[in-house]
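Missing here is one protein chain; the remaining ones are kept as they sit in the complex.
What follows is chain A.
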Amino acid sequence: MASSFKIRKIAELLDARVVCGEQFVDNEINYAFASDLMSDVLTLESEQLVLITGLTNMQTVRTAEMADINCVVFVRGKKVTPEMIEVADENNTVLIECQYSMFRTIGVLFESGVNPIY
């Protein structure tokens, strides 16, 4: 059985800020995947996935939209833009800004029992 986590819990574990999609923080996440390569993310088939990335641009939010990813964590204090929030809001995507590095973010989630896809 895969363990699942509420998005709210993910944000808490990472001491991170939910910048949009507040109303969906009680939705569940089953897996995490980390990448800055959107063409790689677009090959994933898993559902209820949190994407952890350092790539802060429209492509990240569009990729989440097309791949049905409902939560994206931006690491290392990267700032989400108003245009990104607009598209994310339209698609009910939760965007989270996290100060931790990619390595630490992944480490914390993995240690807490969030499942990898592979």
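The rule is short, and it goes like this: a residue touches a chain if its C-beta (ideal position, glycine included) is under 8 Å from a C-beta of that chain, and two chains touch if they have at least 3 such contacts; residues count from 1.
Rule of thumb we're sticking to: contacts and distances are computed from a predicted model.
Participant: For the complex's missing chain, which UniProt name, "Branched-chain amino acid ABC transporter permease", "ATP-binding protein", "Anti-sigma-W factor RsiW" or "ABC transmembrane type-1 domain-containing protein"?
Facilitator: Of the names offered in "Branched-chain amino acid ABC transporter permease", "ATP-binding protein", "Anti-sigma-W factor RsiW" or "ABC transmembrane type-1 domain-containing protein", the absent chain's UniProt record gives "ATP-binding protein".
Participant: Of the listed residues A:Ser4, A:Asn27 or A:Asn57, which contacts the missing chain in the full complex?
Facilitator: Result: among the candidates, A:Asn57 touches the missing chain.
Participant: I need the residue numbers on chain A that touch the omitted chain, in ascending order.
Facilitator: Spelled out for chain A, the touching residues are 36-40, 42-43, 55, 57-60, 62-63, 65-68, 83, 87.
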